[in-house]
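For this depiction, one protein chain was excluded, whereas all remaining protein chains were kept in their positions.
For subunit A:
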Amino acid sequence: MSLHDQDDPALRKAQEERLRAVWEAPKGLFFRWTDVNNNRVGNWYVVTAFGFMLFAGVLALIMRTQLAVPDNDLVSANTFNQLFTLHGSTMMFLFAVPMFEAVSIILLPQLLAARDLPFPRLSAFGYWSFLIGGVFVSGSIFFNAAPDGGWFMYPPLTTRTDLSGLGADIWMLGLSFIEVSSVAAAVELIVGVLKCRPPGMRLNLMPLYAWYILVVAVMILFAFPPLIAGDILFELERLLNWPFFDAERGGDPLLWQHLFWIFGHPEVYIVFLPSIALFAMLVPTFAQRHLLGYPWIVLAAVGTAFLSFGLWVHHMFATGLPNISLAFFSAASEAVAIPTAVQIFVLIGTLWAGRVVWSTPLLYAVGSLAIFVIGGLTGVMVAIAPFDWQAHDTYFIVAHLHYVLIGGTLLPLFGGLYYYWPLVTGKKLSDRMGRTAFWIMFAGANLTFFPMHLSGMFGMPRRVFTYPAELGIGGLNLMSTVGAYAFALGVLIVCIDLFRSPWRQKAGRNPWNAGTLEWLVTPENENWGVRSVPLIESRYPIWDQPDFVKKVDEGRFFLPDAEEGRRESIITTVLDSRPIAVIRLGTPSVLPMLTAIALGSVFILTTYHLYMAALVGAVATLGFVVAWLWTGTGEIPEKPEKPIGHGITLPLYISGSSSPGWWAMFITMMADATAFSGLVFGYFFYWTIHPEFPPSGPGLNGPGLFWPMVALGLAAAGWAATIGAREVNARGGTGAARLLLAIGIVASMAGIAAGLAGPWTSDLVPEQHVYPAIVWTLAIWTSAHSGVAAIMQSYTLARSVTGRLTPTYDAELRNISVYMHFMLLTAAVTYLTIGLFPVLA
């Protein structure tokens, strides 16, 4: 195919028809929901997260109504506890984080001129998991069964089943399920940014939104797993009475606080950075110039990401930790103000240097920065431990965190909504309604939250369901309530604006005159994403590259056709974005939805102690996952390579460290290893708080040295067999590779038994004391990983036997090798810890 072929309108029309047919969305009352394309799944995701935001907002209004006057009795104390717990949990887990993922699923492929992200079915799975888990958690309030321990669920209030009911289990298991979907989204987004950029889009030309998404997704990878580890310990205590947080039996509630806030503080930046990312896209558009200080933004994003992991103890200043520990975290909390301020100055500088168009989205951006800065300044105050001791658990903190989150997450998202609505629907929203709503919300937010600083200073503790008139804070609270209703009115105006959209005219392409790739989208919004994948030479190609849009539209760049009737996208290198392969993407399928339903049933049934039914759900999940992988991944292409235009021919199959699948496995295992390190942290944490650890006595002596060492040896054998299989397979030794895989399966299966044999044969009683409980937990975790290793080895063996894995096409074997590296690391840490540490101590 030569370039001049694209001069022929008939050819272009034929190409467009082929692309349209390949990317056509499934139809039908049910089957439309099996779609996996990012434009559809992303929209569902956004609408659902928006719905949860409105729901949590209504909960807040009920609370503000209750607190409007002293000694009010609109709701009971018990209901109030459920209201604030669900408000915080929903806003964080069901709105802020999923909204970031949802917006990214819509925007990222457009920004990267990719037809879709590398794992469209994984996005769909993430969405269905989110929907099921979200409805389960938030619906509980209608049955008076919502969690009521506050959004950070501190034990022992929440672990003692006589003090808190089913709500705690609903929180733990429902939200764990959503954390799984968040990690899935993180994998998708990281691989998307690193491997699916258009040719020529080197790291220094990447849209800043992509930089932020990369950073935030990596943060999710390290922040969410400690919470998952905490959830595991928490549920083991609630369901099986293993005393991780029970001080009477050697546990410590502070461990939960550590694990929760190692998640919880980065979480704040996980929901804040994507908003700055939206600004980094819309500010250059309305300043009509390139963003100033591109590397400074990268500094800010990466620097904030790192520092945010050194802040967690500032939520625990009042717990009695040594002052010197507080000082370390106080120092880091002050340092994080530097990169945060840098990004704000970059945005201000860009506006200053540009010719500003005062549009509605920019109004939201600037207004929310003003609110955010106030929250940031009170943040610098509470980062100082002595001040925090005064303000801890008062309304001052409520004011601080709401200024940060409304200025740093909510209002920017409304700005993004006004900016990107034309991208999704082809229509603009009303400027008049948008501006009216903005000013009402801006005034409402300040009227609600500014007085809370004062009511907190006057001694109003957070989470009280009422207060006496004598405290003299009735007037301040009434102001807050009036402000809350004003804010709600602003949100209502935005909603009305959205509902009127279907009756409006289409706005034309690129209505804001922006320079970045996402505005290649046409008002008709074709499912294929971009007509042809462009060669990128600038950060703002629509502004800087001559005839750029025309060339894209006429298919003059790469991959303008779908000759084989397959959904395809280009894979490029990480640093310089050189094209290395074309991959075939997943097509609409019911499997992601079924997998989500099956996995959701495991979590939901466990909540109600229906363990046998949950086990059935787990087996079904495994079945669906294997079916999904077997039919939808690792397909051997009908020809080794294909031309993508301009004389470039790319392979249709890649394996190893340049393939998306390998990266996905690597990233998933990083998250897995982080969760595991949370459990190991638990073991050594208990060691620090006990003078004698491990303790001795009946039921406490174990697990001995023998079985842990056997288990470690078996893990090493399983690893060696798999790596050996990979190597001999690559050299053509198919039979030997199969034999080695079979040996690996046996080693992994035996590893399960040997791993559990240590605590089992030494009669460690996990209910008795925290030591046997944590040993059992580590052994079970590692044995479960041996089980997963056996499944992966069996799967790969089956692929080989059925001819789906050959010496040339060996992606599965290379991917499970990554798993086996991490498996060996996990086994080494676990078995050396539980086996050797008691000997050394």
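Just so we're on the same page, a residue touches a chain if its C-beta (ideal position, glycine included) is under 8 Å from a C-beta of that chain, and two chains touch if they have at least 3 such contacts; residues count from 1.
One rule holds for everything that comes next: contacts and distances are computed from a predicted model.
Undergrad: Can you tell which of "Xanthine dehydrogenase family protein subunit M", "Molybdopterin-dependent oxidoreductase", "ABC transporter" or "Transmembrane protein" UniProt lists for the chain that's not drawn?
TA: "Transmembrane protein"
Undergrad: Have a look at A:Trp33, A:Tyr154, A:Trp296 or A:Phe450 and name the one touching the chain we're not showing.
TA: Answer from the full complex: A:Trp296 touches the omitted chain.
Undergrad: Looking at A:Ala14, A:Ile338 or A:Val801, which makes contact with the chain not pictured?
TA: In the full complex, the listed residue that touches the missing chain is A:Ile338.
Undergrad: For the full complex, which residue in A:Gly200, A:Pro225, A:Gly474 or A:Gly529 touches the chain that was left out?
TA: A:Gly200
Undergrad: Across the whole complex, list the residues on subunit A that are touched by the chain not included here.
TA: Contacting residues on subunit A, toward the hidden partner: 200-205, 290, 294-296, 298-299, 302-303, 306-307, 309-310, 321-325, 327-332, 334-335, 338-339, 536-539, 574-576, 688-689.
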